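All protein chains of the complex are present and in place, except for one that has been dropped.
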Amino acid sequence: MDKLLEIKDLQVTFKTYAATVQAVRGVNLTVNKRETLAIVGESGSGKSVTSKAIMGLIPNPPGKITGGEILFEGTDLTKLSERKMQKYRGNEISMIFQDPMTSLNPTMTIGKQIAEGLRKHQGLSKSEARKRAVQLLDLVGIPNPQVRVKQYPHEFSGGMRQRVVIAIALACNPKLLIADEPTTALDVTIQAQILDLMKDLQAKMDTAIILITHDLGVVANMAHRVAVMYGGKIVETGTVDEIFYRPKHPYTWGLLSSMPKLHTRQSELLAIPGTPPDLANPPKGCPFAARCPHAMKVCTEFMPDYSDVSDTQQVACWLQDERAPKVEPPETIGVGGRTR
Amino acid sequence: MTTQKNERQKYVEVNNLKKHFKVGRNAYLRAVDDVSFYIYKGETFGLVGESGCGKSTTGRTIIRLYDATAGEVLIDGVNVHAKKSRAELKDLNKKVQMIFQDPYASLNPRMTVKDIIAEGIDVHNIAKSKKERDERVYHLLETVGLNREHANRYPHEFSGGQRQRIGIARALAVDPEFIICDEPISALDVSIQAQVVNLLEKLQKERGLTYLFIAHDLSMVKHISDRVGVMYLGKMTEVAESDELYDNPLHPYTQALLSAIPVPDPDYERTRERIILEGDVPSPVNPPSGCRFRTRCPFATEVCAQVTPRWTEQRKDHWVACHLYDDEYKGNFNR
Partner (left out) sequence: MSVVNDNITLDMFQPAQISADESDRISAPSIGFWKDAWLRLRKNKAAVVGLFFIVLIVIMAIVAPMLSKYGIDDQDVVNRQNLYPRIPGLEWLGFDGKDSTGMDTYELNGVKQNFWFGTDELGRDIWVRVWAGTRISLIIALIASIGDCLIGVAYGGISAYYGGLVDNVMQRVIEILAGIPNLVLIILFILWLGGGMTSIILALIISGWIGMARIVRGQVLKLKNQEFVLASRTLGSSDQRIIWKHLIPNVLGQIIITLMFTIPGAIFFEAFLSFIGLGIPAPAASLGSLNQAGFENLQIYPYMALFPALILSILMISFNLLADGLRDAFDPRMRK
């Protein structure tokens, strides 16, 4: 496997007038070429901040990358000047945001918006860029691309807009596409269309995707590997099968248990009690300790190291220590939604 | 959750309800267009559909936040939209309550949690003294899993899940019988959604509440509901008991909706066949003639454009509006 992106001990903080929020507290990640890595976690777990850090889009102030490296094909993106970063952004790495309504400029035609990146990064002429824009619209499944290319965003529906956003993101054949909750604002039937489109395009264009989402169904559908984030840290990573069928971290268990299963009937959902930690005042030990049913004294005091469960699965949990009691994952994690 | 089949009493009846909004000269947005259903006492009725299908408008019209354009809503035998005296209105307001979607917009940012929860107590003069008011608020806070130290804080100090629990406590303050839950979990994280759903189920058991649960997340609706109604573009397309609906969906739209939900099971996702609907939902200002779903329906024929499907009971307690199951038009489809 070729490493495309490697994040080492990334730390991001945000200063508000009241406190300093440690949004990302030492994240290590790798993304290989052509794979889809899903980052899951609840709001405030640091998943979106991590992705913005890769794009160099952390607003400063109040935000700041306070430590770590982001190596993209060996180049540390955190050390690049804004000018050099612009060469990567939209060209080598591009991003799709959650809300297709606000990520398009309402005063520019769709064609111009797609052509913008092409002319800037690939130096295409006006007519070449226009031609390519039509091709791209066709590629993302927009009917009548010759006509649509001259239209404005308000003439498109929500699902069509997200297709346009994807076309813009893929215009320069990026090596890495970051999709931040790409389907959250869309309806289920449209979501299915967009997920299919993204998988299809990935196969055609050999792009690696970082998929940020809280929807485990979307993860199961799209991802090859999964990183579970909690409290600004990655608590577990593994292949999608490992995370869904052989999870090791109690938070992953809780996450899977709290999903209702479509094909079985349960009397009660297993909720994770409590509230995520306040990252303005992060806990000393494991961030999940306060909500963990298996918490031990050591958990509140020390952050566990990562231990290898397999070549591809790592987990940060004291339960992996040989001194810890043996705990079996609860049955409620089920096998996703299937009837067994 | 399970209700006795033999003595089921219809608590809410919605008959031919219409709600149209004027959007321009002679242009009306038909948010809810001739919708009928009923809710049994003590059950949870789930209402699902995509954005803009009119499910929230239905909920808000039932509770009289909007006046109905046509049709009637009976709650416990009382016609909601008929003219009422102040006392009758207050009585209705105590019986029917609502929980809202956005935990950030549903609490007044300038009021303390205590005053927010006590609003119903104040409006209906339930507490006789300040002490009784406080006691009631503390009790409500504990009922929803918060504690009395939270009473003097402001909404912005709470997380989304905690705010939603405050919203539930506010609704419970007047001891309602029927609660309309308007997408109460859509804005919450997965682990917090389960907390809120469990709380709602616990309250239902303890207090015998009747719920109308509006959501777009079908898996959660299936979990919490006894019966489910599916809406599309202002029309009810199908109503059935939740297991029946998920096991034997009749309407092509319900089938597509169910097949579109991504399931958290990688093996299943790799092998499943989806029905992917083409195109987008048409505008409710200018809906298609005949069956509203025909523009996206894989089975649509000419008759679907000409005749509005009838609302028929195909099996016991399983209603659907589709020509595919109508004896008169069945022959038009080669299926």
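Think of it as A and B in the order they're written, each chain with its own count starting at 1.
Here is the rule we go by: a contact is a pair of C-beta atoms (placed from the backbone, for glycine too) under 8 Å apart; a residue touches a chain by one contact, two chains touch by 3 or more.
Not measured: the values here are computed from a predicted model.
Enquirer: So one chain is hidden, and I want to know which residue out of B:Gly120, B:Gly229 or B:Pro264 touches that hidden chain in the complete assembly.
Expert: Going through B:Gly120, B:Gly229 or B:Pro264 one by one, B:Gly120 is the residue touching the chain not shown.
Enquirer: Just one of B:Arg30, B:Lys55, B:Arg170 or B:Lys235 touches the chain that is missing; which is it?
Expert: Once the missing chain is taken into account, the touching residue is B:Arg170.
Enquirer: Considering the entire assembly, which residues of subunit A contact the chain that has been omitted?
Expert: These residues touch the chain not displayed: 16-19, 21, 26, 273-278, 280-281, 289-292, 294-303, 305, 318, 321, 323-325.
Enquirer: Even though one chain is hidden, which residues of subunit B still touch it in the full complex?
Expert: Against the missing chain, subunit B presents residues 60, 63, 65, 89-90, 93-94, 96-98, 100-102, 105-111, 116, 119-120, 123-124, 145-147, 149-150, 152-154, 156-158, 162, 167, 170-171, 174.
By definition in this document, only the chains that are shown with their structure count from here on.
Enquirer: Go ahead and note the Å separation of the Cα centroids belonging to subunit A and subunit B.
Expert: 31
Enquirer: Within their complex, state which residues of subunit A touch subunit B.
Expert: It comes out as residues 42-43, 157-160, 187-193, 195-196, 214-221, 240-241, 244-245, 254-263, 265-273, 275-276, 335-338.
Enquirer: Going by the contact rule set out above, which residues of subunit B touch subunit A in the complex?
Expert: Interface residues on subunit B, with respect to subunit A: 1, 50-51, 159-162, 189-195, 197-198, 201, 216, 218-220, 222-223, 243, 246, 256-269, 274, 276-277, 280-281.
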